[in-house]
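The complex is shown incomplete by one protein chain, all other protein chains being positioned as in the whole.
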Amino acid sequence: MTDESFPYVFHYGAGEPRIRARLGEPLCVFTEDCFSGKLVAVDGKPREVAPFPRVNPLTGPIAIEGVRDGDTLAIHLVSLKPARDWGVSTVSPNFGALSGTRNNPNLQPEQAETVWIWRVGLDGMLTTTTTNGREISAPLRPFHGSLGVAPPHGEVRLSVVPDSFGGNLDIPDLGAGATLYLRANVDEAMVYIGDGHFAQGDGELAGTAVEGALNTELIFATCGDGEDMLWPRLETDTEIAVIGCARPLEDAVRIAAHGLVHWVSRLCGLEPGDAHQLVSQNCRLRIGNLVNPLYTVAAFIDKKRLPRAISDFEDTHQMLRSASKSSTQ
Amino acid sequence: MTDESFPYVFHYGAGEPRIRARLGEPLCVFTEDCFSGKLVAVDGKPREVAPFPRVNPLTGPIAIEGVRDGDTLAIHLVSLKPARDWGVSTVSPNFGALSGTRNNPNLQPEQAETVWIWRVGLDGMLTTTTTNGREISAPLRPFHGSLGVAPPHGEVRLSVVPDSFGGNLDIPDLGAGATLYLRANVDEAMVYIGDGHFAQGDGELAGTAVEGALNTELIFATCGDGEDMLWPRLETDTEIAVIGCARPLEDAVRIAAHGLVHWVSRLCGLEPGDAHQLVSQNCRLRIGNLVNPLYTVAAFIDKKRLPRAISDFEDTHQMLRSASKSSTQ
Amino acid sequence: MTDESFPYVFHYGAGEPRIRARLGEPLCVFTEDCFSGKLVAVDGKPREVAPFPRVNPLTGPIAIEGVRDGDTLAIHLVSLKPARDWGVSTVSPNFGALSGTRNNPNLQPEQAETVWIWRVGLDGMLTTTTTNGREISAPLRPFHGSLGVAPPHGEVRLSVVPDSFGGNLDIPDLGAGATLYLRANVDEAMVYIGDGHFAQGDGELAGTAVEGALNTELIFATCGDGEDMLWPRLETDTEIAVIGCARPLEDAVRIAAHGLVHWVSRLCGLEPGDAHQLVSQNCRLRIGNLVNPLYTVAAFIDKKRLPRAISDFEDTHQMLRSASKSSTQ
Partner (left out) sequence: MTDESFPYVFHYGAGEPRIRARLGEPLCVFTEDCFSGKLVAVDGKPREVAPFPRVNPLTGPIAIEGVRDGDTLAIHLVSLKPARDWGVSTVSPNFGALSGTRNNPNLQPEQAETVWIWRVGLDGMLTTTTTNGREISAPLRPFHGSLGVAPPHGEVRLSVVPDSFGGNLDIPDLGAGATLYLRANVDEAMVYIGDGHFAQGDGELAGTAVEGALNTELIFATCGDGEDMLWPRLETDTEIAVIGCARPLEDAVRIAAHGLVHWVSRLCGLEPGDAHQLVSQNCRLRIGNLVNPLYTVAAFIDKKRLPRAISDFEDTHQMLRSASKSSTQ
């Protein structure tokens, strides 16, 4: 399965480190698009140029020096820049939220395979041309569909999988300025990153976003607050969130909301019942994907709704924010 | 089941009209909270004061003169004002997204019944006091959890049910300035409205929002564009949406997204495949409720992403917008 | 919606009684097939001869004299005889467990509408001819897909719906010799019966069974043991069962299994934890349908596994068994 000349991997949890990084020191990486950059025209064949499971090539493993199994690793996304002036999206037979798939097959005729090439405009818009010559658009909002660490308990998972170790989450909030918190399951954590999306609607319904290569700057820290952290957590300047990965979709919501209730309870010194109420009246639920082996949902709450300043996590996020700002000046 | 002295109903599709309205003429209604205004203190007993199925009392039926079976009815929410300076939320045993329920029972001990009373502040915030004396808050953003018409095919449904006829949708976008489009299933449509929410997070996880009585102004129109409309549609000044009602939650997404793809296709003259792509890269999915007999999801797209001006529906929305503005000046 | 000359109804909970019956006295009824007997050849058009929602015509309402709201009604199926020497099955676009549907739509091309006519053989087999001239078969095992009472709380539901009131359960065990227990929600219960199936695999995957008209003998009783009965119960000479109706399918299992655990606990004087264990190591789960508005599952346990003789329900079943045997001699 491995090819030494190919600088990417297709698994979480396998392979020797190809990159080493240190806590607090910015790292710049290039990530290929989900088709390994091989789908370049509307007459291209996605399943020929990137046959399953050779989709979502990941940059990594990135060994983070000093991180120990069990630590909470904070991964801050300093900046994400499109590495090309075009992106690509597709519809494929037997894939997507509005199609039968391997996991919920049907007996209907399949959809045709179709490709759209999107241009990155100077005005911050992506545009493409429809089959009948019209122009459609989406705002450029780059984020990483995939960001994870080696899975727990010695599992090795394909790069299309999201789970408690992060991975193919497809949550659009994972762009510049966000911090993702993951439990390290091995020493040095082994970080994997890729699947750049120039734009994506909630749910990634068609099965692909506007896929594109990225140049990304990252910075890492550890923080002490993850003792009870079973699922990925996310922080921006304005919100905190917990991410759940499951099928059916309501179970992904339950994981995310349950995790957020317990996190808010501890951060703010509220009884779980009161934290439940605070979350229930204020949360924002965002559906990341409806097409991966597990669906993903993030449950957010505005920091202004938390009845006092939050502790370790926010300190870490602010520290990384500051470190990244000084590094980019 | 009926009580002539009680001015509300607990079903969609039953009863004689209690209110009559005309197309294009504003109508002001009062709607009770989901507990019929009887849950007024933290030591109140929700299941005693409002035993199932006497929850979600509805104002109606409102007969809309001139509407015919099969018409598309546009219901525009001109304004919603809290009718009291307090709202109420609860957690009940065997109910809510983070509990076993009648529909997904378990053998664990049940949660205790708990009540929170929220104060409506002059600063536009709702606040309540926790069991350990802290204050928690949520922004005041009133909307109607329930707005529907008589169901199709002669069914009669409880007021807690959402479906193709609207009903207990619990979509927070159904506030002032929004237009809901529903297919009339009988002559004069028979509109039902209630279940005011002063605030609610996505999913209505705890099973209740901050529930409150409202004084609401409505205005009605019909529009010609609903021929293929199987599910509720929603419009604001900036977005259009389709609402799906189903379990599991992914099926509610599928209904909403599928409906939006076909609507956008027809509105904009795009092939369904291109409309699918446009929606997939731009849609916002909002989870309304995870606690009603059917879950609800609205799939939105920003009007700016539609490659040309939209027709009948937008005309109707603008007309109602204008009519309502002139009426409120 | 009603047609006085048409002797069937398409709703549970609507209409005046058309038949009256007495407790303990056998009643013979004729039930039409789900297409009202109008689909008689392979070139017939199901959606023209029986357009939704005019499918599943029901014989009823049958008023059961002496039954009161809240009673547990036992409906014993004495015998079921095909009323014709042929049955019919179909595949329709946008319907069935292996197709997108109204409730989980997709963007694939639809399946074609197809009809099979099955002959009832003297050898107890049903046979039909395939598109390429082969013969395929299924054993004749008649049962009623639909058997229910007026719904609780004043709802009126279409004849395609299964729920706590019974209805379109599509559980193949509902054949001769079975007793179905339902809570009466109105005085005289109002029983509805129809949707005869000459054969059906688990799940009714294609969306129709081998549909056929039946001549059926029924007998009714009340029994005192249903105080805590929220969902339909089923009894045969060898097994007892609880039926759950829900989506997703696992929730139908949970309802059925949870109901069976509590029933067994009370019948046998076991702690709920021990009853859970007994059920978990012994239960048979049967999937009735995967195509109706709610899916159905029955959770069975062999009476031999119950640590002592069961009481009221079994007495009722045995009494009806005996009564029916004397009536048919």
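We call the chains A, B and C, going by the order they appear; numbering starts again at 1 in every chain.
Assume a contact is a pair of C-beta atoms (placed from the backbone, for glycine too) under 8 Å apart; a residue touches a chain by one contact, two chains touch by 3 or more.
The model shown is predicted, which means the values in this text are computed figures rather than measured ones.
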| item | value |
| --- | --- |
| Hidden partner chain, touching residue among C:Ala97, C:Val120 or C:Leu320 | C:Ala97 |
| Given C:Val210, C:Leu234, C:Leu267 or C:Leu320, the one touching the chain that is not displayed | C:Val210 |
| Contacting the left-out chain in the complete assembly, out of A:His144, A:Arg254 or A:Arg321 | A:Arg254 |
| Residue of A:Val40, A:Ile117, A:Leu158 or A:Ala176 touching the missing chain in the full complex | A:Leu158 |
| Sole residue of C:Arg47, C:Arg84, C:Arg119 or C:Arg305 that reaches the chain not shown, by the stated touch rule | C:Arg305 |
| Touching residues (missing chain, whole complex) on subunit A | 1, 10-11, 13-14, 53, 102-107, 153-158, 230, 246-248, 250-251, 254-255, 258, 261, 272-273, 276 |
| Chain not shown, touching residues in subunit C | 89, 91, 97-98, 112, 114, 116, 126, 128, 130-132, 134-138, 199-206, 209-210, 247-250, 253-254, 257-258, 261, 268-271, 273-274, 276-287, 290, 295, 305, 307 |
| Touch list for subunit B against the chain that is not drawn | 98-100, 105-111, 248 |
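One rule holds in what follows: only the chains that are shown with their structure count from here on.
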| item | value |
| --- | --- |
| Euclidean distance of C-alpha centroids - subunit A vs subunit C, Å | 47 |
| Length of the line joining the C-alpha centres of subunit B and subunit C, rounded to whole Å | 34 |
| Sites on subunit A at which at least two other chains make contact | 98, 248 |
